[in-house]
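Excluded from the complex is one protein chain; the other protein chains are retained at their positions.
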Amino acid sequence: MLGYQHGDSLAHRLDPRTKLAVQLTFAVAAFAHTDPRGLAVLTVVTAGALASARLSPVAVLWGYRFLLPLLAAAVLFELVTLGPPWLDLAAAVDPLLASYRTLLIVAVAAGYVRTTAARESRAAVQWAIPGKPGRLLGAGVGLVFRFLPLLRRDLAAIRDAERARLGDERPTRERLQTVGAAGLRRAFARADRLAMALSARCFSWNATLPRIRFRAVDAPALALAAGLAASVLV
Amino acid sequence: MSTATDSVDLVGDEVAVNLVRAALLAALMGAFAFVSFPNPLNPAVPVTAQVLGVFLAGIYLGPAWGGFAMALYVLAGVLGAPVFSGASAGLAEIFGPTGGYLLSYPFAAALIGAVVHGVNGLVDPEGVSLPRLVGAMTAGTVVIYALGIAVYWYYLDTSLVAAIVGAGLVFVPAEAVKMAAAIGIVRSDEVQAT
Partner (left out) sequence: MLELDGLTHEYDGARAVDGVSLTIPDGEFLVLCGPNGSGKSTLVRHLNGLLEPDAGEVLVDGTVASEDPVAARTTVGMAFQEPRDQFVAATVGGDVAFGPENLGLSHDEIDRRVEAAIEAVGLDGREDDRIETLSGGERERLAVAGALAMEPNHLVLDEPFTGLDSPARERLLARLRDLHADGTGLIVVTHDLRDVLHDADRVVCLADGEVVVDAGPEAATEELTEYGVRVPDR
């Protein structure tokens, strides 16, 4: 699983806004140039992005392996025909290019995920969306990062208890219901305590944002983002 | 005291409670992504509990905060919280073939919340009639699949039939199971709505 890791790679030192700009413009450029030449150029950009995050392509593929059957299915569905000539290579080209494009976008995004702390992301959200909506989204995103591991453990414990008591024999609906109800009950109990704790620590609308600032290293990355954006217009 | 306390604009208790519940529901949905069950109708495609999270968000948090909870889920995932299926994360998910499903969740939860609660404040979900709950979740499911299939189809350049079969029909029976589970949860007394 790919997640944030503390580190000092080039990508770690970039401002989160820069990294988001590169990702977004990269994705748009990939859609605009889903042809062999465009994708070849973007492959080079992807390699650079991965290197700057010190992330290996193999790790990315492994982290997103669940995507592969889905992409393969799309290609196969067009490749195989239900009658002669059985294989239609020409029809499979477009889905193949689209699938490859997906992998490139995934790899660039993985660089962001690996090198950006939740705190920085939260600051970027509040920078991009000012006012109360930004504050609620920023604070909420921080809480999702914080509580995901706790709730995951809750669910695992609920399932273990269930399995020990009732085995794996019961119908899916009943099991979903048990896990869902117990998970929701625990989440709401945590929420009530957490809300109290937020209030005790003066949860406010006009809080200071975590420090984010553009530095010299951001300049080439922002130029890259600008280049990607411009490529869409060409 | 070194702090000028009158410049601090506190978030009200009610908003704080709703925000926290929305965030924890979004996190719960992320935790659901790790939980898969054998699909009774098609063992090859396991059922993940995620769409159950969309149902519960609309039913328990209502249209505004339920929709907000799902927006948080998507945003946190885009920013790197491993909440999407297969514990993945990142902006690529939105730009991927299954991005349509993700983008549909806030709308689906808001719609479910609006049908269950109406638009004038929240009601106790336990008192909502069965047809209304089923209708709400069916409408939500339609929104999810309409967007999900459309994006999958556009994105992968397949034929529309391939998209409807590959991204829709194989999953739909499992959604009925999740609806039944959601109804069971609402009726079970186990979860306090307020």
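Think of it as A and B in the order they're written, each chain with its own count starting at 1.
FYI, contacts are C-beta pairs under 8 Å (C-beta built on N, C-alpha and C of every residue); 3 or more make two chains touch, one makes a residue touch a chain.
Only a predicted model underlies this, so the values are computations on that prediction, with no experimental measurement involved.
Novice: Tell me the shown chains the invisible chain touches, ordered by label.
Specialist: Result: the unshown chain touches A, B.
Novice: For the chain not shown, which residue from A:Ala164, A:Ala200, A:Ala216 or A:Val234 touches it across the whole complex?
Specialist: With A:Ala164, A:Ala200, A:Ala216 or A:Val234 as choices, the missing chain is touched by A:Ala200.
Novice: Quick one: which of B:Leu10, B:Val128 or B:Val170 touches the chain that's been left out?
Specialist: B:Leu10
Novice: To test your reading of the contact rule: which positions on subunit A touch the chain that is missing from view?
Specialist: Residues touching the hidden chain, for subunit A, are 6, 117-119, 139, 142-143, 145-146, 149-150, 190, 193-194, 196-204, 206-211.
Novice: Considering the entire assembly, which residues of subunit B contact the chain that has been omitted?
Specialist: Touching the missing chain: residues 1-3, 5-8, 10.
We adopt the following convention: only the chains that are shown with their structure count from here on.
Novice: In angstrom, rounded to a whole number, how far apart do the mean CA points of subunit A and subunit B lie?
Specialist: Inter-chain centre distance comes to 17 Å.
Novice: Give the list of subunit A residues in touch with subunit B in this complex.
Specialist: 1-4, 20, 23-24, 27, 30-31, 63-67, 70-71, 73-74, 77-78, 94-95, 98-99, 102, 105-110, 112-113, 116, 118, 121, 124-125, 135-137, 139-141, 143-145, 147-148, 150-152, 154-156, 159, 171-177, 179-185, 187-188, 190-192, 194-195, 198-199, 202-206
Novice: Taking the touch rule as given, give the residues of subunit B at its contact with subunit A in the complex, in rising order.
Specialist: 7-11, 13, 15-17, 19-28, 30-32, 34-35, 37-40, 47, 49, 52, 56, 60, 68, 71-73, 75-76, 79-83, 85-93, 95-98, 155-159, 162, 166, 177-178, 180-182, 184-185, 188, 190-192
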